[in-house]
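Now for chain A:
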Amino acid sequence: MRVPELMPLPGEQAMAAGQRAEGAVADVLAALGRATGRGIVVDSPPGAGKSALVVRAAADLATAGEPVMVVAQTNEQVDDLTDRLASNDPVLHIGRLSAQDYVTSPRIARHGQVTVSSKLASLTGCPVVLGTAAKWATVGDDVSWPWAIVDEAYQMRSDLLLRIAGRFERALFVGDPGQLDPFSTVETERWTGLTWDPMQSAVAVLLRHNPDIEVRTLPVSWRLPASAARVVAEAFYPFSGFEAGTGPGDRRMEFSARAFGSSPVDEAVEMAASSGWALYELPARHTLRTDGEAVSACAALASRVLRRGAATWSERAPSGAPVTADRIAIGTAHRDQARAIRSALGAMGLEGVAVDTANRLQGREFDVTIVLHPLSGRRDATAFHLEAGRLCVLTSRHRHACIVVARTGIPELLDAHPSTEPVHINVPAKFPDGWEANHAVMAHLAQWRVRAL
Partner candidate 1 sequence: MPESIEQLDQRAEELRAQVRQALLRGDREGARALRGELRRAERAWHDAIELDEPGPRAGNQAPRGPLLPLREQVHQALTLLTVPAGPRLISSVHEALFVGAIPAARLTSVRRDEERSFRTAPFARPYYLCAALTADLLAPARGLLAVSTWPMERRVIGPLSPRADYLTAAVQIAKNVQRIPMPSTDAMRLLWRFAVNIPGATVEAAQVDPAAVARAAQSELEVHANADTKTRRSAAIRARRQLDEAQQLFGSRLGTVLSAEA
Partner candidate 2 sequence: MDSTGIRLDRIRGPVTPRNHSARTIAALSGNPGCARRAVLDAAGVDKQGLAAHVGFPAMAGQSQFAITRGNAFEAQVKANGCAELLTLLREHLSLPIREASYDNLDEVGGNTSREVRHAWTRRLLARAAQSGDDAGTLFDHPLLCLRVGGRPAYLEPDLIAFQLSGRFHVTEIKSFSVIDGQADGDKVAAAVIQSAVYVLAMRDLLAEMGIGPESVADQVVLVCPENFSNRPSAALLDVRKQMTVLRRQLSRLRRIDSLVDVLPPGLTFDLELDRAGVPRRLPAAVAGAVRSVDARYAPECLANCEMCFFCRDEAAGTTSALGRATRDDLGGIEHVATVLHLARGAGQPADDQAEVAQLLRTAARLRAECLGEAV
């Protein structure tokens, strides 16, 4: 585990980590230059500068005269990369391959150097072309690109890679192995054990057929605070691990308004502000997914953070910045839970807080996150609720503080969970195991418990 045992002085850590991170990125770019083998996989823990790497790699290859196709999973992600790439190099000609019904977003429109088209033909001459995997899958493979950069490759399904892999010779795959695996609505064991099982992730299929491809890891998370890096690394990245880019003292969060009296909600937000974590624990009860108390607790916590004028100080905002609604996210396991929380916020007249499921919060970043624990109020855990990636996404979106809302009794639930999942031959065992990861996280949260009245 690359987690420093001694906590250095504020700032120091950032410098040391900065060098390590830069070194890792430089290595990757060098490896691309050497172009050994058919490609390279870069594992990127939460907020380790994945997009930055993609942008630099694309620019490097383009300037080296190697046309490159960039593949991301959603239009949101593609626009994001396009914007960064354009801002990074104002003269670079960039193609934005889009679907017919795509509406150019303002952040793309403002870059004159970006050509948007649904036809590859009208993007010839652009050394870099970006598009969603789904779109790339529809363009004819008459053109073959020397290089592709595939972003969020761990969320891409093997069968989608199959459809685009013919378009490029070599590729840089970037992604976060700790997040949610791609899934299918179809339940079948027909393909289990096959190296090309279409239900696995693009990276999994790639590595099973090309074991010689080297896998590198970005060692530093710039998003997660020192308070979160270790627990997240230990629970969800047991083998590679990573460290925080900032030291314990480098970030802080404070409230301008003091609490009137003391309520558990205030206690929770204050504890989160000072320690980076809080477990807001509701009395044990078996509930529906849309547990009314849990839902309103999530809403109350969010509103309290805002109403008390939270502000953060960090390497990004040395002189402090207010925590606005758009810097807060509330994460859930299920859509109906998110919907319920949204309407609860609406009833409180709160706008702009991002409320969504783990799947949709992947790859996003906030100052404060409030998590409705997937196992809260359940009597039995299911594979879905235990999935390590789900909890990992929910507990690794924040720069400052994470507040977990849950009913009492999750460790007991985990202990009572029957471990009877089928095991298959020729299927590599998946790590970390969700059951274990959940135990680890709960063990950590136990020390930041606040009991609701």
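Note that in this section a contact is a pair of C-beta atoms (placed from the backbone, for glycine too) under 8 Å apart; a residue touches a chain by one contact, two chains touch by 3 or more; residues count from 1.
The candidate set was assembled so that all candidates are chains of the complex that A comes from, given by their letters.
Just so it is clear, the structure is predicted and the values come from calculations on it, not from any experiment.
Check each candidate in turn (1 or 2) and state which touches chain A within the complex.
Candidate touching the shown chain: 2.
Sort out for me which residues of chain A touch candidate 2 in the complex.
It comes out as residues 189, 192-194, 285-288, 290-292, 377-380, 382, 415-426, 428-429, 431, 433, 435-436.
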